[in-house]
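Omission of a single protein chain aside, the complex is shown with its protein chains in their original locations.
Now for chain A:
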């Protein structure tokens, strides 16, 4: 859970920073997208970085889900008779979103790939430049797409809020005085990441990026 999660968080950081290039204009954004495909050429074939990333990420997602499913199955086996009444004492609303939130995030990722990677549900389709696809995809008339992205990204934020802290704890890093720091760090980092991601669709919707 912690290790595969860390791989996915590392990807999210790069993804978020790359997205922000859209504020530097169409040329900057498109050339960055092109660079991702040609990086390392001619020493390595085109799309080397992307192919490696795709394989690693797919493996991380599959293993992350496998861990989650086995944890959930162990949990249900460990408590065959449920409580008639049970009240949480840790006050962790976020913790309770982890499992269904993960499913929502998975559905979002599928839509997101169909939208901006394969162009299947994007008005401009696969052949348009990345910049045009983003601008068309989040056009004001398609406000519901933006709304869905914002809700899904909020889920990602909640998932990371507990996930990051939990990963530090699983790896044995969160002892003593460092616990409080890492807890705050997880909250601030998750919020910053979500804001960075949300900025792009919202900017397109309100017309800051055209």
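Here is the rule we go by: contacts are C-beta pairs under 8 Å (C-beta built on N, C-alpha and C of every residue); 3 or more make two chains touch, one makes a residue touch a chain; residues count from 1.
The rule is simple: contacts and distances are computed from a predicted model.
Asks: Given that one chain of this complex has been left out, which of "Succinate dehydrogenase/fumarate reductase iron-sulfur subunit", "ABC transporter substrate-binding protein", "Acyl carrier protein" or "Anti-sigma regulatory factor" is its protein name according to UniProt?
Replies: Missing chain, UniProt protein name: "Succinate dehydrogenase/fumarate reductase iron-sulfur subunit".
Asks: Which is it among A:75, A:114 or A:151 that touches the chain not included here?
Replies: Checking the options A:75, A:114 or A:151, the one contacting the hidden chain is A:75.
Asks: Kindly note down the residues of chain A that lie in touch with the hidden chain.
Replies: Contacting residues on chain A, toward the hidden partner: 70-71, 74-75, 77-92, 95, 98, 162, 165-166, 169-176, 179.
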